[in-house]
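This structure is in structure tokens; I'll ask about it shortly.
For this depiction, one protein chain was excluded, whereas all remaining protein chains were kept in their positions.
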Amino acid sequence: MSSSKRNDAGNPRQSVSIAIVGSGGTGALTAGAMLLEAAGRVGLYGLMTRSVGPQIRGGEAAALLRFSAQPLACMGDSYDLLIAIDWRNADRFAAEIALTKDSVVIGDPRGGDMPEMVPESGARTAEIAMKALAKDIPGGRQNMIALGVAVGLLGLPEADLFAVIEKQLGKKGDEAVTASKAAIEVGLAEAAKLDHAVPLSVPSANAEKPERWMITGNEAAGMGAIRGGIRFAAAYPITPATEILEWLAPALTKVGGVLVQAEDELASINMVIGASFGGKPSLTATSGPGLALMIESLGLATAAEIPIVVVDVMRGGPSTGIPTKSEQSDLNIAIHGCHGDAPHLVLAPLSVGDCLFTTQWAAHLAEAMQAPAVVLSDQFLGQTRALIERPADVAFIAQRAAVTEAVNDYRRYALTAEAVSPMAIPGVAGGQYTADGLTHDEAGTPSSAAGHHEAQLDKRRDKIETFTYGDHWADIEGEGEVAVLTWGSLTGPAREAVARLAEDGIKARLVALRLIAPLQVEQLATALAGCKRVLVVEQTHSGQFYRYLRSMCDLPDEVRAFHRAGPLQIRPSEIDAQIREWRS
Amino acid sequence: MSSSKRNDAGNPRQSVSIAIVGSGGTGALTAGAMLLEAAGRVGLYGLMTRSVGPQIRGGEAAALLRFSAQPLACMGDSYDLLIAIDWRNADRFAAEIALTKDSVVIGDPRGGDMPEMVPESGARTAEIAMKALAKDIPGGRQNMIALGVAVGLLGLPEADLFAVIEKQLGKKGDEAVTASKAAIEVGLAEAAKLDHAVPLSVPSANAEKPERWMITGNEAAGMGAIRGGIRFAAAYPITPATEILEWLAPALTKVGGVLVQAEDELASINMVIGASFGGKPSLTATSGPGLALMIESLGLATAAEIPIVVVDVMRGGPSTGIPTKSEQSDLNIAIHGCHGDAPHLVLAPLSVGDCLFTTQWAAHLAEAMQAPAVVLSDQFLGQTRALIERPADVAFIAQRAAVTEAVNDYRRYALTAEAVSPMAIPGVAGGQYTADGLTHDEAGTPSSAAGHHEAQLDKRRDKIETFTYGDHWADIEGEGEVAVLTWGSLTGPAREAVARLAEDGIKARLVALRLIAPLQVEQLATALAGCKRVLVVEQTHSGQFYRYLRSMCDLPDEVRAFHRAGPLQIRPSEIDAQIREWRS
Amino acid sequence: MSKAQAVAYKQGDYKSKVKPIWCPGCGDYHVLISITRALAEIGVAPEDVAVISGIGCSSRIPAYTNCYGFHGVHGRSLALAAGLKVARPDLTVLITSGDGDGFSIGGNHFLHACRRNVDMTYIVMDNRVYGMTKGQPSPTTEPDWDSALSPGGTGLRPFHPLVIALASGANFVARTFSGDPNGTARVLVEAIRHPGFSFVEILSPCVTFRPDEKEWKNMVHTAPVEPTDDAARAARRIMTDDGFNLGVLYRGHRAPYQPEIGTASVDVADLEEAFLL
Partner (left out) sequence: MSKAQAVAYKQGDYKSKVKPIWCPGCGDYHVLISITRALAEIGVAPEDVAVISGIGCSSRIPAYTNCYGFHGVHGRSLALAAGLKVARPDLTVLITSGDGDGFSIGGNHFLHACRRNVDMTYIVMDNRVYGMTKGQPSPTTEPDWDSALSPGGTGLRPFHPLVIALASGANFVARTFSGDPNGTARVLVEAIRHPGFSFVEILSPCVTFRPDEKEWKNMVHTAPVEPTDDAARAARRIMTDDGFNLGVLYRGHRAPYQPEIGTASVDVADLEEAFLL
């Protein structure tokens, strides 16, 4: 396996995965966040996810990180370094923190019993008395020692870390900064004593450091919305979507927009429909249970042709499920949730950073087609903090075919060549019409005639099916007779798996769908042309994506569906293994 | 075409289709209802649908009827007899009342302008001055004249009609009865003058008259629910499901149950979940918009394993759509509407009378598997009044694997061989547990562990996928290399099309699915074994059923999807034509 | 987009050509008249008015006006209207609803609309029945009213929508009778002009399913006392009146909820700065 290549001890590694764990109050997450920021200043790419217990506050927590000088698609298969500030309840994370014999595990000898998984893995272990050492430093904390250890073992320049400390703790006063720096120094010194380095290949210190953004997928979705022209949002808090709202609330105010906290999701989607009817590009964000409540009005937006964006940050389902963990199982409801035939747009970001582009594109598409667009992000994308390049500016912005000057004989739902009808915005004289969820004729007058019903159903289908979506419908990479076909957040693991296969000379394609509905059947066929085998990868229990593809298009003869429910994300090595096994 | 055979003028016909139309207040619907009941007393089979304008009350209306001495699967392709009490707004029904040159059209010369469709069809026409004739009879009404004309032209015994008049009008007093009888006599006399008979072959007058039930699909669903053991209902009124509720409310009271009118559909499904948690088999009924609101809690019932029955009487969609017209387009939401992976049961009655059996079976299955069951009826099935044989008694009744005596160490969601876990009913000592929509372990305690999540997802899938459903999953008839594959209310037209093909020596199978989910993939393959061509027929705009079948199973190579949106039901002749055209 | 005040509008300018589906004699015909009359009196341009509704006979009004309209889904009109008004404060926003749409399925949005106090006018045609679905009891129906769905009556105490409005913070509360279109129009003018959330309950008979309501014309009477700005007092009065007391019952002084919109202080690019390390 190629991963072993990268792990030759001593040589700098292409990527390093680190976990910092600790029980409530030990500050494992703070240490992780500072490490991420420091790495960003060095010019590295990186990812950090947080895993927490069921407690609202406190309780055990784990910061899971990965760094590389190359862009990172996903978390690694296993961890190179695990630092346990203490071991209390660490077994809760056992399933998430895979160790190998190449792993290095650092624990505090007074931090409780090391869990079984460590000796079982054959990892190299070492002890550092973080708690005791911290006690000797006035104001010193054990998590800062852990942070020093991590930076030391990784071989990151300490100057960048200190800059982070100054920025983050500066407001708490000099003492806090000094104490933390002292603790970090102790950690660095302890690391230096060990024979357990996990050195990371970093951009040359002389070269100009590449600029990095540090952003979560939820923040990126908010930023994409604003870039895309969204100026009104209404929403009801729900895990793991709340951060989109909390980021948007002040941000929208700054750009002349507004966010309204609604009494529930029934209200939030209707507020958004109302604002969009009034001419303002509008968005709401939620998770599965909230999307379920929005379904009736999603159908209204479809029938009345009101553009809106609904970001669904998916979590484990069904029902309340696992609110804090990721899954892709809202695909069905997003595509097929409405009663009646209600064609609308469904999109999915392909990485943390892509939450920005995809949300922006969704706003653009919704407005262009006067249809609702559902963006399927998920807990992994939304809550992972990533170090990325500044996302490129793209021209996609909300642009609605609107009637803005006085008209005569206006027909709101006129049948046009592109099937999109110019929309009169309240205030425009002569444009008065009544938007309606009842079947209607071209003028919007309710009708139960078969002819009107069919004409408007055709129109709403055609406008989204004949639109030219360009290249963005999917990310397509590599070549070969075997393809990994996936979507959304599973793109990361799939991309890394394909890269590893390529390292071993095994050619494979990656086809990752950003536009889920309408499915680009012809383009997909072209992307898969010449493929003999297709592995369909997704994070659902029942294989929803695979079933959807089957329903809509003819796949090559040899297709395998590789899927499982959350919360454990499918790892690159699992996809890689599926392909290798299939070949043999 | 075989239908022409049956229409040889003079010879009694196998089936006759009649439309009685009139503007507000003319009583067309009353006349139709009486004609249906009279035909039932004669021992005929029959169907009557009502078509009304958008007005809440009054406005134009049409009674559409069909009779036969043989069981009737659906309305006919065209009408043998159209009686217009007046012609005002009759063109509103033009699309629904197909006429041919064999049709007979009777109008009142003072009833306004005959619509274009009549001369265009080449139908034979005659005039009867119904209004004027009625004026001459004290208390006489024009619709009773029309009724007399209809009975006369059909050749039905007038005694049965008079019995209906006495039963229906008796409570209004003798005068009303006498006036109506007199008007009918006049109508009969007028009919006798005409050379336009549309005689129907009726059961011999000497033979013992077969017993008939007169029932709508909505009433049948209510009756099926009660037969199946349902004793609690909660619902919110909605067209076209309200009649289920209005029938159930007093009926449940009589059998020791209760119906609660809820404040909305969010409440009604939760009330039903609560009552079922308490041990009472429970049901709600709604239509598309209401089902959309129930979706979140349908997922709760799935996750918490609470048996409930949700009857969805489908209407035109999306959104408010066409509330008074039929469509099958809630298939997607019924199967795929929930967020997360939420496998549950979806069934569909195959005829008006079958609403009884299917709802009863749904109650049985829901209870047996502790899962929600959605029954997809539709406006056509629900609001059509039919003359049928008394539905056979079947043994299906709610029977839940329940813990009814004190227990120890109770685990509500225990993993068992059949994947169904005995359910403790409140009141049972030691059975206390908390039902939960959060991912949970066997005891019901919330968990976010991958192992618990997967085990319970497997369990909920397995219990419904491994259940033995017996023969009821589909109606399978006929043989041959071509099959018509359909579901729900389209079974009627498909069945008649297959019968007509058979009359012409063209062999075809009918496969009509009553159990939609879980799809019986193997049984379906067996039912289609040897088929070269399959025509998939459904009343949706996008071909939802066809897409669903594709997603779940391998169909024969030659498959055609024949579908269109409501409100015009696909006719037997259209299916018939598809098959004939395909063969050639 | 507001129009020159100079234009004088006539009542007919606010009526569309769509033919109502209502039964002959339905009280809602008069409500339509009152609304158009009130708008003409105020003189706001038809294109600057939005009439928002849910589902029901009463909720059909938007298409019968010549204003911008939205006939949304059952029970959600207030939320849709709030989104519109917050996004477009320049518009005059009316919501037309029924006792089922507004108080049964829509009850939560009613509570929160009163509390949020967006500047719009909520007109509920209360006929104490679900007309559109052919005669089921609503939250305002008398406990002993017999119907197919509730034989012998529901046994439930009817709702006091006006009291709930006061308890949850409505800024203007009135009751009128559809049979008095002039009086209703006068109250509507006041309600529309009053800042914040105004609630007008219009007793509007359903002649088809509640023929007994034809008697209402003999039962209504004008509120014997002046409107108050003390919500507790107003509530108490309504809780003890006979339900047929007409007029403006409460005028509050709460400032409407209207976040500033359209006044950008920073560039989109500025927002991005926060992500840069």
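By written order: A, B and C. Residues from 1 in each chain.
Convention: a residue touches a chain if its C-beta (ideal position, glycine included) is under 8 Å from a C-beta of that chain, and two chains touch if they have at least 3 such contacts.
Note that the structure is predicted; figures quoted are calculated from it, not measured.
Which of the chains on display does the removed chain touch in the whole complex?
When the entire complex is considered, the left-out chain reaches A, B, C.
Any idea which of B:135, B:193, B:390 or B:507 touches the chain not displayed?
B:390
Just to verify: which one of C:71, C:116 or C:251 makes contact with the chain not shown?
Answering carefully, the residue with contact to the hidden chain is C:116.
Of B:88, B:141, B:181 or B:227, which one is in contact with the hidden chain?
B:227
Among B:77, B:102, B:190 or B:264, choose the residue that contacts the chain missing from this document, as touch is defined above.
Answering carefully, the residue with contact to the hidden chain is B:264.
In the whole complex, what residues of chain A lie against the chain that is missing from view?
Interface with the chain not displayed, on the chain A side: 54-59, 236-239, 242, 245-246, 249-250, 253, 259, 261, 263-265, 289, 319-320.
Take the complete complex as the reference. Which residues in chain C touch the chain that isn't displayed?
104-108, 111-112, 115-117, 139, 155-157, 159-160, 163-164, 166-169, 231-233, 235-236, 239-240, 254, 257
For chain B, which positions touch the chain that isn't shown here?
Answer for chain B: residues 37, 40-41, 211-215, 219, 223, 226-227, 231-232, 234, 251, 253-258, 260, 262-264, 266-268, 270-275, 277-280, 282, 296-297, 300, 304, 387, 390, 424, 426-438, 444-446 touch the chain left out.
Assume only the chains that are shown with their structure count from here on.
With chain centres taken as the means of their Cα atoms, state the distance from chain A to chain B in Å.
45
Could you grab the centroid distance between chain B and chain C? Build each centroid from C-alpha atoms only and quote it in angstrom.
A distance of 38 Å separates the two centres.
Which chain C residues touch at least two other chains?
Residue numbers touching two or more other chains: 71, 73, 75.
By residue number and range, which residues of chain B touch two or more other chains?
Correct list: 54, 289, 319-320.
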